[in-house]
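To keep things clear, I will list the structure first and then write my remarks on it.
With one protein chain removed, the remaining protein chains of the complex are shown where they sit.
Right after this comes chain A.
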Amino acid sequence: MTEKYTALYEEHKRLGASFTDFGGWQMPLKYSSELAEHHAVRKAAGLFDLSHMGEIKVTGPDAGAFLDYALVGKLSAVKVGKAKYSLITNADGGIIDDLISYRLDDETYLVVPNAGNAPVVAAELAARAEGFDVTVNNISDDTSLVAVQGPNAEAILLALVPAEHRDAVTGMKYYAAAKVPMALGAWSAELLVARTGYTGEDGFEIYVPNDAAPILWAALLDAGTDRGLIPAGLACRDSLRLEAGMPLYGNELSLDLDPYAAGLGPVVALSKEGDFVGRTALEAKKQQAPARRLVGLKGAGRRAGRSHYPVLSDGAVIGDVTSGAPSPTLGYPIALAYVDTAFAEPGTEVQVDLRGKPEPFTVVGLPFYKRPS
């Protein structure tokens, strides 16, 4: 696979990042210490390059109806300026990807799939558009995405927004988006700003054309340094999202898994009118209890369960860890795991096989970490 680089690659190199391959992209894993970056996001703010994520624009009179058919949620019911988390499944109800869709105006949505899945999702959407009056336009290659996450995110973003437009930011609710004018040195523009994220903190995700991404990045770093902002890589992004109990495609979600097992049943709008891809299969799956369910696990010791480690009860394998790490914020090991439904109740005592040594873990509710409100 050809290595892909974001428009911010040179900035990352300048900042001394170490890199990792993620869905074919060379992405910053960390700049300094992943623990320091993790804590900065929880206590102040972190700056992320998420340009590897896909962006697919869906435009046309049928845009809402088309997404109702192509995704499992009822996207036509999303108000302009709001966002919705949804899934795209195949006809068997298997999860192709999880994604966020923003309704930008009556006839325009921006659909954001995960890095490695973006080409597949774009192709699926294009194929499913037949018969609908819509245009599906994959703008991933031209679009960068920069996120500021953490309790100081709003203050940092406001430093780049002209005073008369501050309300657009301060009044923005979670899972909403708007075009916000920004002054970035000599350059000014309206950028799509969304109050979304993958860290469990307040924060913003800003969509920007590739050529302006380095300017935005530098402006945010400049505005944020005094407010505790540091650049943050994928390593801490993973520990942050795990604490927030958010699934990662490829770990908690896959083609072999359906939304009900993943605990995402409420995302499937079986009540919506008309057919959608996967409806028949998902209706059937809803009737039968899933054999395994996604749960949270809290470790009693200091050692963490990791992806693919067996979950045990009295020596018998009852599940598999999908993601696990020592939680930097909570101070104990946490994991997401699929376990047999009989063991899915919070409070259930299980063990995780840590390379041949079973260690005690307890099933707990999700998320592991919730930000103080």
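In this text, a contact is a pair of C-beta atoms (placed from the backbone, for glycine too) under 8 Å apart; a residue touches a chain by one contact, two chains touch by 3 or more; residues count from 1.
Criterion: contacts and distances are computed from a predicted model.
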Missing chain's UniProt protein name, "Glycine cleavage system H protein", "Cysteine desulfurase IscS", "Glycerol-3-phosphate ABC transporter permease" or "Tryptophan synthase alpha chain"?
"Glycine cleavage system H protein"
Looking beyond the chains shown, say which of A:4, A:179 or A:303 touches the absent one.
A:303
Touching the absent chain in the whole complex: find that residue among A:34, A:124 or A:154.
A:34
Residues from chain A at the interface with the omitted partner, ascending:
30, 33-35, 38, 235, 238-239, 302-304, 306, 325-326, 328, 355
